[in-house]
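Read the structure below first, then the notes.
Omission of a single protein chain aside, the complex is shown with its protein chains in their original locations.
Let's turn to chain A:
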Amino acid sequence: MEPFDATLEKGQMELFAKALGEKNSIYCDEAVARAEGYASIVALPTYLIRLGTRDDLTYGLFDKLGIDLAKLLHGEQEFILERPLCAGESLRGVKKIIDIFDKKDGVLEFVVTEIQYHDEKGQFAGTDRCSFVIRNR
């Protein structure tokens, strides 16, 4: 799939932290994050999911693969984090389908995708590896 650029937006990160009831200030209070030496608030460990959730590459991919959302479940998720990411940074992501297989004679189908993120200096920033399950019954 085509590379995409995504900015870590502070307001979105604050809302994400609020939804998870995060109390640790470096994830939601800019002054505290700066005092701790960060450029701005820090992204929570699972925030990369927000950057990769896109109409074109998420729901568009399901459309292209003919996947019915009503049959779709999230099976497994992994993030590899090279360093803390801060609000204001921009990352470039490249998404690939790395595996498609089925179990129980097609009753369960699995699609595994991976997004590799690099920062503005071209340094590796993190990986999002996701496994979806489609229930064909």
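Simple rule for what comes next: contacts are C-beta pairs under 8 Å (C-beta built on N, C-alpha and C of every residue); 3 or more make two chains touch, one makes a residue touch a chain; residues count from 1.
Assume contacts and distances are computed from a predicted model.
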- Query: Unshown chain, UniProt name, "Amidohydrolase family protein", "Dehydratase", "Gliding motility protein" or "Tricarboxylate transporter"?
  - Reply: "Dehydratase"
- Of the listed residues A:D5, A:D56 or A:E78, which contacts the missing chain in the full complex? A:E78
- Task: For the chain that got dropped from the picture, name the residues of chain A it touches.
- Result: 12, 15-22, 24, 26-27, 38, 42, 44-46, 49-50, 53, 69-81, 83-84
